[in-house]
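What follows is one structure encoded as C-alpha cells, with my remarks underneath.
Missing here: one protein chain of the complex. Every other protein chain is in place.
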Amino acid sequence: MAQMNMVQALNSAMDVMMERDPGVVILGEDVGYFGGVFRCTEGLQKKYGEARVIDAPIAEGGIVGCAIGMGVNGLRPIAEMQFADYIYPGFDQIVSELARLRHRTAGDFFAPVTIRAPCGGGIRGGQTHSQSPEGIFTHVCGLKVVMPSNPRDAKGLLISAIEDDDPVIFFEPKRLYHGPFEGDPEQPATSWAEHPLGEVPADYYTVPLGRSQVVREGGDVTVLCYGTMVHVAQAAARLAGADAEIVDVRTLAPLDADTITASVRKTGRCVIVHEATRFSGYGAELLATVQEECFYHLEAPVTRVAGWDTPYPHAFEWDYFPGPRRVAAAIENVLEAA
Amino acid sequence: MAQMNMVQALNSAMDVMMERDPGVVILGEDVGYFGGVFRCTEGLQKKYGEARVIDAPIAEGGIVGCAIGMGVNGLRPIAEMQFADYIYPGFDQIVSELARLRHRTAGDFFAPVTIRAPCGGGIRGGQTHSQSPEGIFTHVCGLKVVMPSNPRDAKGLLISAIEDDDPVIFFEPKRLYHGPFEGDPEQPATSWAEHPLGEVPADYYTVPLGRSQVVREGGDVTVLCYGTMVHVAQAAARLAGADAEIVDVRTLAPLDADTITASVRKTGRCVIVHEATRFSGYGAELLATVQEECFYHLEAPVTRVAGWDTPYPHAFEWDYFPGPRRVAAAIENVLEAA
Amino acid sequence: MTQAARFHVPHPSARPGEAPDFGYLRLSAAGAVERPSPDARVHDIEHLAYDLVRVLDDDGQAVGPWAPSISGETLRAGLSAMVLTRAFDDRLLRMQRQGKLSFFMQTLGEEAVSVAAALALQPGDMLFPHYRNVGLHIARGHNPVELMCQCLSNSRDMCKGRQMPIMYHWARGNIFSISGNLATQFPQAVGWAMAAAIKNEQHIAAGWVGEGSTAEADFHHALTFAAVYRAPVVLNVVNNQWAISSFQGFAGGERRPFAARGLGYGIASIRVDGNDFLAVFAVTRWAAERARMGRGATLIELVTYRRGAHSTSDDPSRYRPRDEWKAWPLGDPIDRLQAHLIARGEWNEADQAALEADRKAHVDACWREALSYGSMTEAPRLDQYELFEDVYRDMPRHLIAQRDALRALADYQPKAGPASEG
Partner (left out) sequence: MTQAARFHVPHPSARPGEAPDFGYLRLSAAGAVERPSPDARVHDIEHLAYDLVRVLDDDGQAVGPWAPSISGETLRAGLSAMVLTRAFDDRLLRMQRQGKLSFFMQTLGEEAVSVAAALALQPGDMLFPHYRNVGLHIARGHNPVELMCQCLSNSRDMCKGRQMPIMYHWARGNIFSISGNLATQFPQAVGWAMAAAIKNEQHIAAGWVGEGSTAEADFHHALTFAAVYRAPVVLNVVNNQWAISSFQGFAGGERRPFAARGLGYGIASIRVDGNDFLAVFAVTRWAAERARMGRGATLIELVTYRRGAHSTSDDPSRYRPRDEWKAWPLGDPIDRLQAHLIARGEWNEADQAALEADRKAHVDACWREALSYGSMTEAPRLDQYELFEDVYRDMPRHLIAQRDALRALADYQPKAGPASEG
C-alpha cells in the first residue's frame, strides 16, 4: 500500500491502465510533455510516448470530438478538460454525440471515452475556475457521472471509468487534490499523507461505478454529499453534535438509490449538500428521489445546502462556499423540525 | 382581438417590438428571406430590412456570440435556434458569457439577448428534433427561462422577454405552434382558431416574466406543468376524474414559488409533469421546492411524470411521450396515497 | 428603415421569378488543371483550392492529367451504383409523399460525390457521412432493403426505430452513423484517423459535411486537429450551393471557395467538379494516397447542386428559381458518366435503358421486401420496450423501473375515461 494524494492516485490509475491496455490514450491541453497544469499526467508521456499521451490544441469540442472518433476506432481515450469550467465548448459533442451514440445505432457503435475535469472551488479561482457543473451532465441520459472524495476512491473509480464501455464524466474536486478539506480555510491544511484514504494500492483495483458509500454510520440524520462536501459534512456533523449518517454518493448517475433510501428510511431525516448552485441542481434530484421513495419515513423536510445561485465569486468565496457552519445549521434545523 | 396560432402570435410579438424599438434585431438560420423553418419570422425581413432580420451562418455559437456583442452595443437581439436540440454549440457563449456578463462586470456591461428555441416532441422528430433541454438552463444562474403554452401567453411573454434587460431563453413547444394538443395523436388535430387563448391582442401587451398561472382551479391535487403538458394535464385530469388545480409554470426561472406553494398547501397533493427526461430534470427542482415549502401540508408523495430517461425515439414517440394516460395514472396514485 | 451602409448582406444570384445565374462559379476547363504528385508540398499546390478539377469534357472524353486509369468494370459499377442511388431516392421520396415514411431527404444530383468517393477508397477505410451521402452505402453494397427498413422504422431497422429516416449506419461496412447535429462527424473522422495512425494501421478515414455546415465549430476543430497531427483523413465539403434556404454565401462562400479554408491550416486543398465521376474518383484517390503515405489530410470541396428540396419538409420554390437546376453548368453526374462510357465504346443507350430498368426493378423488389418487415405503424413492429435498451451497455435500475412502468401502463384503466384515450 502506497501513500498517495489525489493527483498521484489519478496518475497511478492512468498509469496502471495504460500499462494493461495499449488502447488507453490520454488527450488534453498541456497533458503531455508538461504533465498537466495540475500534474495529473506527469511522467506518463515519457513512459508511454507522444502517441499515447497527446498534447492537444485548445479546443475542448475538438478534443471530445476526436476522442469519440478514437473510441469508435477501438481506443479508450481519456480526455482531460483543464477545468470543468471549460467543458462547455465540448458540450455539443458530449450531449449530442457521446451520450447518445450507442442508442442511436442500437449498439453498433459506441465510444468508451472518459472525460476528466477538475471541479469545485476554494482555490480563489473565481467564476471560471471554480464551477461544479455536474448537475448539467446528470440530466443527460447515456452519461455516467462520477465524483470521488478521496485518493483511494479516485483511483479505483477512475480505473472503472476507463474500463467502462459507456462514457463517463469524471469530476475531480481540485480542492482535495493535495489533502482532505473540511471547509475551514483558517485551519492549517492537512495532507493525504496522514489520512487512511490516502493509502492507495499501487496496482490495479477497482471501485465499482454506481455504488454510493456510507462513510459514517449514524442514526439521527442522513447527509447526502460528494466530493469536497464529504469532508465538510463530517466537520458539520461534529459542529452540530449530530449522530449523522454520511453518504458519499460518488457515482451521481446512474444513482445508487438503494443505499440512499435505506439510510433515510433508517434516520427519517435528510440533508443534501453540494457546492454547485442550488436551483435546479443535482441536489434537487437527490431530494426528489428521497421524497419519492422515503416519503412515509420522513420526519422533517429534506433540506438542501448548496452554493448560492450566483456565479462563484473570487473575493468572497468563503461566504459562497457551503461550509461546515452552513451545513451544521441545516442539520440542526432538520433535527429540530417536527 | 385577432385570432392567432402560436406562430402568428410570436411573429406578432416580434413585429410589435421591432416597430416600437429600432434596436430590436433578429438573427438566425433561415430567419430572413425565408421567414424561418417554422415561419415565425415570416414577412419581418421585408418589413424591417436585411439589417434587422438577419440570415445567419449555421453556427449557433457564432450567433449567440455575435448577439452578445450586439447587445453590448445597445441592440436587443433575438436569436433563433432552429431547434432547441441545436442550442448546444452555443452553450459556452450562453453559460459562460451571456449569463454572467452583468455579474462579472458589476453591472457595467450586459446583453439583453432573447434566445428563441422550438422544443419538445410529438412531431416524429426523433432524438435531434424533440428535446426539451430547459432543465439544463434553469440550473444556470443569470438566465431567465420561459416556456409558454398558448398564443396569448406566447406573445405577451415574448414581448416581456425582449424588453427584459436580462438574457432570456425562450422555449417554444413546437407541437403547440398550430393548435393545442392534449397528448392523444389519434384525436383529430384542433386549432387555435377555436380556442379562447388563440384570441390575441394585435397590439403591444405584456405577460410578466416570473409569474405562474393557475389555468384550472381545483381542490384535490395540484398539477405543475408547462408547455405542451399544460394541455395534457387537463386531459389527464378529466381521465382521472380528478378536481385538479393545474398550474402553468410559464417562467421556469426565476420561479414563482408563491403561486405553486399556495396551491399545494391548499390541495396537499402534487403531480409534476414535463416532457424532458426525468432524472435530474427541472421537475426535480419543482419537487424540491414543493417539498421544502409545503412539507407539512403534503398528504402523499409528490410525483413526477416525465419523459423516460432515454433519448427521444422516432418510432415510439407515443410510448415515450408523457401522455394523458400516464399523467392520469399518476394523479390517481397520488389521490389514493395515504 | 433603410439598409445600413456598412452592413453587407450576401444575396444569391437569383430569387424566385428571376433568371438563374451561375456566373459566380469559377470554372476551369476539363483537363486544364495540373495534377501534382500526392506528396507535393501544400505550398506548391495552393492553386488547386481555387481551380476546379474536371476530367470529363463536353464530349464525354476523359482529358487531362487527372484522368484516372480506371477499368470499364469500375466505371460500370459506379454508374450502376449511381443509377441505383437515384432509383432508391426517387422511390423513397414518392413513398414519403404517400405517407409511408415520416420524412425523407433526397440526394438527387449529388450521386457522384458519394459513389465515386466510395469506389476510390478501400473497404476498410472508415466513412463519416452526412445525411446526403446514401450513395456511400449503395456503392459499398449495403443492401437497399436495410436502408429502407431504417427509413420505415420497421422490425429490421438497424436503428431500432430510434432515428428519423435516412440516419443510416453500417458497422460491418465501415460507415458511421449519421447525426442530426451538423458537422459533429468531422472531428470524429479526424479522431478515427488519428487512432489508426496511433495504432500504426493503414486504413484512413473520410468525412463529409455540407458547405453550410462549415460554419459550425466542428469544421474548425476537424481542420485544426487534422493539421496538427497530420491525420490520415480526407475531409469533404459538399458545396451544393444551398443550406435549406440559405445560399452558400451565408457560410462565407461569397469571396473564396470553401477549399481555400484548408490552406490557412497548411492542409492540401482541392476543388473538384462534384458532378464529374472521374474527377471525384481521381481527387479522392489522390487524397487517400497522400494520407496513406503520411502526408496528412486533404480538404476537398465538391462543387455540385442540390437539385431537390432540402427535405420533404421544405419548399425551395419559396427562395430560389423553380428550375434553377436546369441552368446548372456542370450537368448531371449520371448522364455524364454514361456519355463517357459510350465515348469509350463500352456502353450504349440500350445498356443504359436496361440498367435503369433493372435498378428500378431492384428497388421495387427491395421495397416490397422491406415493407414485409413492417413499418412505423404497421406490423411487424419492433417491441416498444426496446427504447430502454442501449442507453447504457447494461440497463441501470432506474431504466428497468421505467420500462416496467411503461409495461404496467398498458393495463391501466382510467377512472373517468375510456381506456383507449391518450
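For reference, chains read A, B and C in written order, and residue numbers begin at 1 within each chain.
In this text, a contact is a pair of C-beta atoms (placed from the backbone, for glycine too) under 8 Å apart; a residue touches a chain by one contact, two chains touch by 3 or more.
Nothing here was measured: the structure is a model prediction, and the numbers come from that model.
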item	value
In the full complex, displayed partners of the excluded chain	A, B, C
Residue, one of C:Pro38, C:Gly266 or C:Gly331, that touches the chain absent here	C:Gly266
Candidate in contact with the missing chain, chosen from C:Tyr168, C:Trp208, C:Phe250 or C:Tyr305	C:Phe250
Residue, one of C:Lys100, C:His221 or C:Arg359, that touches the chain absent here	C:His221
Options B:Val215, B:Leu255, B:Ile272 or B:Leu298, residue touching the unrepresented chain	B:Leu255
In chain C, positions touching the absent partner	4-10, 42, 194, 196-200, 215, 217, 219-221, 223-224, 227-230, 232, 249-252, 254-256, 260-266, 294, 296
Sites on chain B contacted by the missing partner chain, in the whole complex	25, 51-52, 54, 56-57, 59, 61-62, 65-75, 77, 89, 92-93, 96-97, 101-110, 141-142, 144, 164-166, 210, 254-255, 257-258
Footprint left on chain A by the chain that the document does not show	22, 29-30, 33-34, 37, 48-52, 54-59, 61-62, 85-86, 88-89, 124-129, 182-184, 235-236, 238-242, 278-279, 308-311, 313-316, 319-320, 323-326, 328-329, 332
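Heads up, the rule we're going with is that only the chains that are shown with their structure count from here on.
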item	value
Relative to chain B, chain with the most remote C-alpha centre	C
Distance between the centres, which are taken as Cα means, of chain C and chain A, whole angstrom	40
Whole-Å gap between the CA centroids of chain B and chain C	35
CA centroid of chain A to CA centroid of chain B, Å	31
Numbers and ranges of chain A residues touching at least 2 other chains	61, 89, 92, 96, 103-104, 141-142, 255
In chain C, residues with contacts to at least two other chains	157, 159, 162-163, 167, 179-181, 217-218, 391, 398
